[in-house]
Each structure stands twice: as structure tokens, then as C-alpha cells.
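Report on one structure; see the data block that follows.
Omission of a single protein chain aside, the complex is shown with its protein chains in their original locations.
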Amino acid sequence: MQITLGELAKLVEGTIVRGAEDAVYMGLSALTDALPDEVSFFGNPKYADDLSKTKAGVVLIPEMEVNAPESVALIRVSNPTSAFERVVHHYAAPKRPFVPGVHPSAVVAEDVSFNPDKVCISPNVVIESGVSIGDGTFIGAGSVISIGTKIGRDCQIKHNVTICEGTIIGDRVIIFGGVVIGSDGYGYQLVDGKYQKIDQLGIVRIGDDVEIGANSTVDRARFGETVIGEGTKIDNLVQIGHNCVIGKHCLFVAMVGVAGSTRVGDYCIFGAQVGVAGHLLLEDHVTVAARSGVINNLYSGNTYFGYPAVPMKQNLRHTMHVKRLGKFFERVRDLEAKVAKLDGSESNEDASAGKPD
Amino acid sequence: MQITLGELAKLVEGTIVRGAEDAVYMGLSALTDALPDEVSFFGNPKYADDLSKTKAGVVLIPEMEVNAPESVALIRVSNPTSAFERVVHHYAAPKRPFVPGVHPSAVVAEDVSFNPDKVCISPNVVIESGVSIGDGTFIGAGSVISIGTKIGRDCQIKHNVTICEGTIIGDRVIIFGGVVIGSDGYGYQLVDGKYQKIDQLGIVRIGDDVEIGANSTVDRARFGETVIGEGTKIDNLVQIGHNCVIGKHCLFVAMVGVAGSTRVGDYCIFGAQVGVAGHLLLEDHVTVAARSGVINNLYSGNTYFGYPAVPMKQNLRHTMHVKRLGKFFERVRDLEAKVAKLDGSESNEDASAGKPD
Partner (left out) sequence: MQITLGELAKLVEGTIVRGAEDAVYMGLSALTDALPDEVSFFGNPKYADDLSKTKAGVVLIPEMEVNAPESVALIRVSNPTSAFERVVHHYAAPKRPFVPGVHPSAVVAEDVSFNPDKVCISPNVVIESGVSIGDGTFIGAGSVISIGTKIGRDCQIKHNVTICEGTIIGDRVIIFGGVVIGSDGYGYQLVDGKYQKIDQLGIVRIGDDVEIGANSTVDRARFGETVIGEGTKIDNLVQIGHNCVIGKHCLFVAMVGVAGSTRVGDYCIFGAQVGVAGHLLLEDHVTVAARSGVINNLYSGNTYFGYPAVPMKQNLRHTMHVKRLGKFFERVRDLEAKVAKLDGSESNEDASAGKPD
């Protein structure tokens, strides 16, 4: 997107209070996030402090006195919130209407249980035997729903998704493009020099209101169930191993991996690219900072960081120690010189300083 | 899954020896892995030691005296192994039967070489010209098998898989949902400020008994072949770069990445989220611990860890050094005080202690 201040004022039917008509803006953001080439809005007096510090290029303001940084262009409108929404929708993606019915190109087994007047099955979808689908659910083009899968109400299974045999999905679940649910867990036994597959007989169970981001993978259990608790939100390219039991209302930011049989409590948060080893127990309300590697059980209410992940404070101490080393080496050299003077020997500084062991 | 002790006893036709009938269990596991809310079984006297230490909630036991922790509920059955299997199958995913034939929605080029009485081509599969497919092979819904690909016998190409031009796949290979085999290698040349694509003309060759996990990617070679050796098992979301030659019977746990042209020997093991740089030589029987970054050649029989990955012992030494720094700083401060007393000067402790350099 590219819009000048002049065009923007016309679009929102507002008046330029401050700023050059030909200044160009390229994005839309909240007051606290906006950059100098972005448009924002001041819709509620309680954000007056955010407005006074915003870095936005232009802000849509109401019919009142406001306090914004000098550099910020201003457009006065009657309702900044709805004016901003108008801009958002001017540049927004078109919305897919929910049109119930089964596209003729879809391949749906005879015994699938669903109400074709209340479910949308898109083109080239494949739905196998024994599947049930709740009302209000959308199945996107090219998705495959395998034998015996149960899908709840008002779900959105987007495009090219693969749901393997026997998966159980709650209500209002959103599964984004390319996700694979219920692939075999990774388990082998070395027998006579060859890895023999260990049968993966279990399933995946996904709670209500879960979201799973594009191209993420959740493996079926060896026995029993891999579980994603209700309300948990998983970002793109995340891997959840077999037999993991993930609690409710957790956040897994992009590219997190959790190895098999680990249990995660409720309200846990995993920053991007975190790895969690298998067979661990993470209590409720655990936070793990981005790119950490967890190899021990973690305890409720703490924030962990590093590899191995330790409580944040402990990690910061180690980091600071390493940072201080240069200064510290100098102090030891200094000591060595003093001691050499005191005991009359030569300093060994020249021999070893600066050399790795 | 959720099952009470009473329901479990009924399901396996056993007798409760110990435990409350309304206790609830939520999973199934081996004796060594089971958690307090899980069901396990004691099927073989040689695991008596595992039984004596198990943390399982309930164990299915045979008609004999057993030694299990007090807290563990027990159900006596005539055959614990088959009783446990009954529980497993009670909760197991339905199994997909192998039904040979070509689904009418599949698009199969005229010259594809296969026996339609012995191969299963699922709905919406696309098979292009010059492909051959061995007997007993299953091609899952929505998969695309590109021009000139050769697939061996008894393979399972699951759903929404993409196999690019000219790929050669051995026998008994399993490729899980969303995998992309034979995408172009990542190679560009900067010419006049623009990256020009370097043609990727080679193929991917996959040996017998290989498994490749969901949404993993293996790039075609620039020239010649990218090779995955027989018996190698690759987990989900793994990336193998162009021209890599991976040996036999290796394990690649989830989210490992191997850059282009690296050669890996036989029986190598890569923990989750490992990265391996390009153009390296890893000998046979190399193990790389999870989350390590390999930037040098690695030698047979060793275990490596860290970034850069070094032999495990060396890495542990560095880690221990850093852990000891706090204690160590104190010792140096102590020395400084003593030396100051000895030579009559002031200690510099106050000036620099605690400050990063």
C-alpha cells in the first residue's frame, strides 16, 4: 500500500491539521507500534499517553485538542476508530463468505456424518469413511480428512491440510494451510543394525478454540492420545511430538519443537524457536524465552531462558560473568605483576596471556 | 481418553487387586515411561525391576506375586500383554485398509507404469508422465508425483505430498503428509546487484526403508544427486540441502537442517534442531546432541555438542568453567585484598567489581 496524506484525508473525509499533502505512508499500525511511514489513530482518550509518544507518521484524531509529537501529521475526523477501519478495509484482503454445501469435486465417503446445509466442503477436499463434522465448519480446498476423524462445530480447516486417522477436534478450532495432524510419532528400535518402526497406534485430540499455524505438525500417540488443550494457540512451523499432553491456554510461537511424551501445564508460553526435550513435566504458568532449550522439568510461575533453560536471573548472571571476563583477565594480570614484584619472581603474563587453552 | 479403574478392569476382564474403583487414568505407556495417571502392563518377568520402580498409575499384572510400589493400582489378568493391547486398540486410530485401484478423481498420465491391481492411488492424486510405481505401494490423497519419478514396492506416500521431477525412491519407503522432495536447491549468484538463479539440474535419490516425517523438505542436487541412504529415518520439519549425501541408518530428529553438499556417514544421529553447515564431511557413527551447530568435519564414534559443536567432554568443560565464574571472581577479589595488604596499596575491588567490560 502507498497513500499520500492528501489521499488519506479524502478517503476518511477528514481535514489535514498538520503535515505535507504529498507525504507518503505505507502501513497501518496501533499508536504504540507505528513507524514514521505508517498511519495510526487516536480513538480513545485513555490512550492519550501513547499518542504523546507515538512514532506514527500520521494519526487520525477526533474533534478535540490533542497532544502529539511535532513530527506527526494529523488528520481530524469525526470518529477516528471508524475512520481507521475504513482505511484498513480499503486495503484489507477480501473475506471468504461461508457458503454451505459440498463442492462437486470433493470426494466424500458415503457414511460421513454432517449436515450439508450447514457445512462448507470446498473443491478437491477428500473426506474418508467414518468422519463426522459439526455445523458451521469450513473445510478448505485440497484438505484431506482421514478415516474416523471427528470435527466439532464452527471449525475452520483451511487449505491443503492433512488430518490423519482417528483425530478428534473440538469446536471453533482453526487449522491453517499445510498443517499435518496425526502423522506417526518418531520411534524406532535398532535391531540387527536396522531401525525397526515402533507402531504408532494412538491418536491426536485437539480441544475447543485451539489454533494451529501454517505447516505445523502434531504427531499421533504411540498408545493413547497426543493432546492439545483447549484455547491453546500454536503458531507456524511448530512440531509437537507423540504423546505430548499440552495444557489449556498455552502459546507456542513459531518454530517451537516439543519432543515426545512431555507434559505442559496450562497458561505456559513458549517463545519462538524454543526446543523442549521429551518426557519432561512443565507446570502451569511456565514461560520459556525465545530460542531456549529445555532439558529439565520446569516449575510454576517462573520464566526460563538459555540452553539448558534456567531461571532467567541465573542465566543473566552467567551472561554477565562472561561479559566481565575481559576486565577480569586484566585484574589477574595486574595481580600477577604485583605478586611477582613481591616474591621476586618473573611474571608469567607474557607466556600465556591471550592464548586459548 | 479417560477411563476409571473400574471401567478398565471390565474392559480387560480382570480383577482389581489394589486401587480405588473411581480413580481416573488418561494415558497408556510402558512401565519405564508411565506417569501417575497412566495405565501400563507387566508382561514379562524380565521387567520385574522396571515394575518395582514404575510411576504408572495402574499396572496390568499376571497371576503371580509381583513387587510394585505401594502407590500403584494393580489389576490381575490372565495375559497382561494381550490385555494391554486390548486397551490400546480400544483407543487406537482406525487403520486404513490397503485397497488397490485408482480412484476416478486421480489424474494419471497414460504412460505411468504400475499394476492397478496391486497399487492404491487415492482421490485427487496427480501422477505425471514417465512415472513408475512398484506393487504394494500406496499414494495418499492430494499427492503429486512429478514427471519421471520412480517409486519402489510397498511404499507409503501419504497425503498432500509433493514429489518433484525425476526423484528415485526405493522400496518400503514412508513419506508423511506435506513433505516436498526435489524442490530446487538454494543457489544464487549476485550479478549487477541482483541474485541470479543457479540451475538445479539434479535429482533426489531415496534408499530402501527410509522414512521422512511430515512437512520435511529434501532439495534436488545442482548436478547429480541428493542422496538419503537406506534405512535412514527423518522426523518432521527437517531440511536436507541440495547435493547432501546422507548415509545409511541415520536418525534425524525433528527440525534438523543440513546445508548443501555435506556428506554424512552411516549410523549418525542428529538430535532435534541441530544445524549442520554445508560442504562438511561427517564420518560414520557420529552423534550430535540436540540444538548443536556443526561447522567442522566430525569424526567417527564421537558425540558432539554446542555451537560450534565440539566433543561432548570439551563442551561440558567450558560450561563448567562458566558456571564456576561467580565463585572464581570471589577468589580473585580475595587475592586482590591480600596482595593489597602485602604491598601496602589499595584494593581495586570497589572500582571494577560487578561491572561489565
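Note that the chains are named A and B in the order they appear, and that numbering of residues resets to 1 at the start of each chain.
Everything below uses one rule, namely that a residue touches a chain if its C-beta (ideal position, glycine included) is under 8 Å from a C-beta of that chain, and two chains touch if they have at least 3 such contacts.
Not measured: the values here are computed from a predicted model.
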* **Among B:47, B:299 or B:328, the residue in touch with the chain that has been omitted** => B:328
* Specify the residue from the set A:80, A:142 or A:170 that touches the hidden chain. => A:142
* To do: Write the list of chain B residues that the hidden chain touches.
  => 105, 107, 124, 126, 128, 130, 142, 144, 146-148, 160-162, 164-167, 178-180, 182-184, 186, 188, 193-195, 197, 201-203, 215-217, 219-221, 223-225, 237, 239, 241, 243, 245, 255, 257, 259, 261, 263, 273, 275, 277, 279, 293, 307, 317-318, 320-328, 331-332, 334-335, 338-339, 341-342
* Structure fact -> Hidden partner sits against chain A at residues 1, 26-29, 33, 35, 38, 87-89, 91-96, 103, 105, 122-124, 140-142, 158-160, 174, 176-178, 209, 211, 213-215, 231, 233, 235-237, 249, 251, 253-255, 272-273, 290-291, 322-323, 325-326, 329, 332, 335-336, 339, 342-343, 345, 348, 352, 354-357
